[in-house]
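Just one protein chain is left out here, and the rest sit where they should.
Let's look at subunit A:
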Amino acid sequence: MSRPLLHVRDLTTTFTTSRGEVVSVDRVSFDLERGQTLGIVGESGSGKSVLGRTVMGLTSAAPNATVTGSVLFDGVDIANPDKKTRAQYLGARIAMIFQDPLSSLNPVKLIGVHITETLRRHDKSLSRQEARRRAIELLDTVRIPDPARRFGQYPHELSGGMRQRVGIAIALACRPQLLIADEPTTALDVTVQKHVLDLLGMLCEEQGMAMLLVSHDLGVVAGRSDKVAVMYAGRIQEEAVSSDFFRHQRHPYSQALLDAKPHLENPARAELVSIPGRPPDPAHRFPGCRFAPRCRFVQGRCREEEPSLESGGIPSHGAACFYPLDAVRSTQEVSI
């Protein structure tokens, strides 16, 4: 068995804040094979973005953050990268796409320079002209019309969708093996969203790139990822192959999340389904399952012990739940 491209084990990111220790990512483990896409889904505050940044080695630089556990990228631990590893991997073999394409581009820098500086940073022998030619080529790859003109424009002169394409072009510059897309389409119009996601999927396939697709929107992840991981309060609650996951969810939280999705065919003014309660305050941890206070199926054990992904009993479709949904009915029947 070949080793996975990304092998994450017990990754924990803790921030020391004025309110105490905040564990944003808590003992997260997953594997990502080459060329595959893992969708990471969760509400805001679930730690999914911090997870993406931690895998990228970006949180460990913050003075108030502590990262433990391991992130093996092609066998090399990049959880707490030193300067040399960072320079070698970031932007070259691992690249990132950010949520807000306007604020993630430097307002006073030409579109083209954003790309050429990445190219030249990771290939010192690249001449200015060659970098320029490659940058224009990349802009063309991400379907930006008139790339030579766009090269000499500033970020504010482009539309949101175009800016995000630039973001993708920057990320693709050095042909990375892993792309971390942190809410890549959240700031875009729905129609533009689809174009950008299709483009990303196509490029991943063409270049054999693996992708960590972080989103709060299950619709974004559906049909575009090989595997899905659902995060809640810093932990992965359910992890499965996409087709399995969307056929049936085993964790009550995942199911509640899918139920909360508005449906177009519903009559106008139909009340939207929401999950009662709020996500727990990350600064105040309590024993037991993190979803227990909001769970419809909560039982005594849930409030005492913390379930792990293995608790669900089916290894290929992990669910951090003592009473996964395929089993809930039978336990209920027993209790009658």
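Keep this in mind: contacts are C-beta pairs under 8 Å (C-beta built on N, C-alpha and C of every residue); 3 or more make two chains touch, one makes a residue touch a chain; residues count from 1.
Assume contacts and distances are computed from a predicted model.
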### The complex's invisible chain, by UniProt name, from "Peptide ABC transporter", "Carbon monoxide dehydrogenase large chain", "Bifunctional protein PyrR" or "Phosphate transport system permease protein PstA"
"Peptide ABC transporter"
### Summary
The one of A:73, A:98, A:151 or A:232 in touch with the missing chain is A:98
### Task
Pick out which of A:8, A:25, A:38 or A:56 touches the chain that's been left out of the picture.
A:56
### Query
Out of A:9, A:27, A:86 or A:285, which is the one that touches the chain we can't see?
A:86
### Task
Based on the whole complex, identify which of A:33, A:74 or A:117 touches the chain you can't see.
A:117
### Query
When the complex is taken as a whole, what residues of subunit A touch the one chain not shown?
53, 56, 58, 61, 63, 83, 86-92, 95-96, 98-100, 103-109, 117-118, 121-122, 154, 156, 167, 170
